[in-house]
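Can you keep this structure in mind? I'll have questions shortly.
Only one protein chain is missing; all other protein chains are in place.
Labels A and B are assigned to the chains in the order they are written; within every chain, residues are numbered from 1.
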Amino acid sequence: MKSQLKQITRSSKFMTGFILIFVIVAFILIYPLFNPGNPLEMIGLGTFFRPGTYVSVYDSLNVQRTYTLRLPEAAANRIDGKLSYDDRESMRDWLIRYGEQEGVAGLTYEEIDTYDVHALLALWWEHYTTDVFIEGMITADRRLVARIDSRVERIFEDSDIILMMYNYETGEYEEFGVVTATDYVNIREVANTIWLPLGTDNFGRDVLKQLVSATGASLIMGLIAGVIATIIGLTFGLLSGYLGGIVDDILMFIFNLFTVIPGFILLVLISFAIGQEQRGMLTVAIVIGVTSWVWTARSVRSQVMSLRNRDHVNLSKLSGHSLPKILVRDVAPYIASYVVMAFILQVSTAILAEAALSMIGLGPMTTEQATLGLMMNWAMNFGAHLIGAWWAYIPVVLVIATVSFALNLMNTGLDQIFNPQLREG
Amino acid sequence: MSEQNTTIDQLNDQPNEQPNDNEQPGEQKSFVKRTISHGFFKFFVRRLFWLVITLFAAVSLNFFLPRLMPGDPISTLIARLAAGTDAELIRRTIEHFYYQFGLYQPVYVQFFTYIGNVIQGDLGQSFSQFPRPVSDIILSSLPYTLALMIPAIFVGWILGNVLGAVAAYVRKGFDKIMLPISLFITGIPAFGMAIILLTVFAVNLSWFPAGGAYPVVMIPSWSWSFFMGLLQHYHLPFWSMVLLAIGGQAIGMRSMSIYELNADYVKYSRYMGIKDRKIVGYVFRNAMLPQVTGLALQIGTFLSGALFVEIVFSYPGLGTTLMSAVSQNDYPLLSGLTLFIIIMVLVMVFLLDIFYAIIDPRVKASLVE
Partner (left out) sequence: MGKIILDVKGLTTKYVTRFNEDVYAVNNVSFQLEEGRSVGIAGESGCGKSTLALSLMGYYFAPLHYMSGDIIIDGNNITQRDPNDVRKNVLGTEISYIPQAAMNALNPTRKIIRFIEDVVRAHEPKASKKDIYDLARQRFEVLNLPESTLHKHSVELSGGMKQRTVIAISTILSPKVLIADEPSSALDVTSQKAVIKMLNDLMDLGFIKSMIFITHELPLLYNVTDDIMVMYAAQVVEKGTANQMVFDPLHPYSKGLMGAMLVPEEGARDIKLIAIPGTPPNLKSPPTGCRFAERCKYAMPQCKVYTVEYNDVENNRGFRCLMSENELREAYAKEGSQ
């Protein structure tokens, strides 16, 4: 036993997987300490805020000290920030259509360089007008270019912005400050800033916070489902392998049946029949466990079959020990490693099953706790994948893949230790 | 969703490949031939019998599982469906479905009626697209699923096997990279794979459309431009499936090839002066054949994967239909779909089993009894 533990710690595959899982679990436990609060709190009024640091505009105006910095590339940065490449493409598109319709020369695709912002803007200011109705251009695009036009209007200006405040007594606006183009504030001096490394989801909830809590929930569901599947599989496998005969025939028939019938489809059928109202996290975990025990059962059975006629088992039989006693004392220790391996796989399968089930809207019905599958489901339902809000679902997919990868690695590592013929030199 | 059975499967009992030792040296050729075909016939009948039994079990599960759930799911479902409309309509709807499901009869009568209907291909009428028959809805979405799944499995199987074989043969560097990548890919659920491809190639790069089976503006017809539209929409779901298939196959093929490369016949062939290239050919062929059985075990997983790929790309196959059945609470459609999918898997497994027995002489020999 001791030497086996030593071997396990030497297996690079197992240890890599183990460390990955350990890091994930540690993160789940530690992160809430630094960022307490309800992970499902809607902090953003709006959907899918990009990842980044959010600074209170109001508070940044009220910072005591402002700094004057001379940054030569500030103007260029401003242009980049205000005029994305897509915007420039839209501008070129308008100019080409305009050129074609009005017969203006010098406005072909090759002649408009979207990388040279100055030249592009020069062409734009020369030609853009809302007076001309361009055929074949949809309203949304027309509005888009109008918005771009108003945005670029003062793009090169760096005159000061005067801040005024309404005075209720005099009924007039009074100047209280000037913001020049070279004014900066230190972000640490701004009262309210929040860092959203993964932005927000469709309800304006912090995705990272939600992801951490969802990973924890999914792991727990995976563990519950894994335990249930392992108990069922172990019981059936032990009975079938040890008793043999008619019991084995019947159980083997059932095993074969559930091997060929895709478990996921049964899962869908059961979850649907249970109905939304009853579908809590525990219920879903149990249903997953109940439909995925067959591989454990098969693996245990084949091990027990080879153990059944070993000397120590026969001795125990002759000594008149009861069946449960023989199974627990003489058989179980020899199959422990296989059960552990099967359990690890069950957990990973269950996490994937929960995610898949939730994807099609058959996951746990809860508004208090996110799971990995529910996060996917919300992101899909609100079209995150179609509007490019990758931060709402790619991290979820990566977490699922990493957890499952880590568990698979652990399993492969154990497999190589306990089945030496698979060990490769 | 992926079952990741590869390793557990290796723990399971291998099929008995030992030939019988009673064969006498002076046997007649015709006798051998006859016993083989006789053995094969028996095998075929046995598999067919098993298929019928599993089909029956599938139909029973499909019938009884929802009815075993707490409460009376059928009436709950009907009530849920009819909620919000006026009382008279609710009463009429309930009555109609009460009659349609034969709920006034004892359960066993309902069951036999159900089996009779299933055999005739009658899966009832859909709630959401009433009064369209469920079988009609399934049959109209089936071609898309098959067109996606079968070529993808085929291509993925071949690519996965080639990669696995190369990894086993080259070992060292290539293998060190391949194995973790394959393991990671098998860890990515089907919808994850689909959604990553969608984000990169449809949304960011705009190389392919993001969803549907053909351009919205087109009407299905036998024209070249429609075909090109179909193809354009086919790419992303297809490659998602292929990637999924590769991951699973490559790992299995790798261990199989490593095992075969150390086989005695490799050593013997070498000492008979046969060139390495030829021997590698032997090894890959022998490692590849059992992968057909591996495929049979994974077909259920693949199909579930295909369903999710369809859902992500709104591809109008069985998966998208399943999704809409769930979201619209369409019980007859969902139950019809689950039954149909299970039957499809069972038939595919049956066909693969028979196919494998035909192509691999090792199985053929074990059938001589």
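Heads up, the rule we're going with is that contacts are C-beta pairs under 8 Å (C-beta built on N, C-alpha and C of every residue); 3 or more make two chains touch, one makes a residue touch a chain.
This structure is a prediction, so every number in the text was calculated from the model and none was measured.
Considering the complete complex, the chain that is not shown touches B. Among the residues B:47, B:235 or B:362, only B:362 touches the chain that is left out of the figure. Only one residue in the set B:94, B:181 or B:274 touches the chain that does not appear here, and it is B:274. Residue positions on chain B in contact with the hidden chain: 17, 19-23, 25-29, 32, 263-265, 267-275, 278, 282, 285-286, 289, 360-362, 364-366, 368, in rising order.
Convention: only the chains that are shown with their structure count from here on.
For the pair chain A and chain B, the distance between C-alpha centroids works out to 27 Å. Residue ranges on chain A touching chain B, taken from their complex, read 256-257, 259-266, 268-270, 272-275, 278, 295-296, 298-299, 302-303, 305, 338, 341-342, 345, 348-349, 352-353, 355-356, 359-362, 376, 380, 385-386, 388, 390, 393-394, 397, 400-405, 408-409, 411-412, 415, 419, 422, 424.
Chain B meets chain A in the complex at residues 1-5, 7-13, 50, 54, 57-58, 61-62, 65-67, 69-71, 73, 76-77, 80, 183-184, 186-192, 195-196, 198-199, 203-204, 210-211, 255, 258, 297, 300-301, 303-304, 308, 311-312, 322-323, 326-327, 331, 334-335, 338, 341-342, 345-346, 349.
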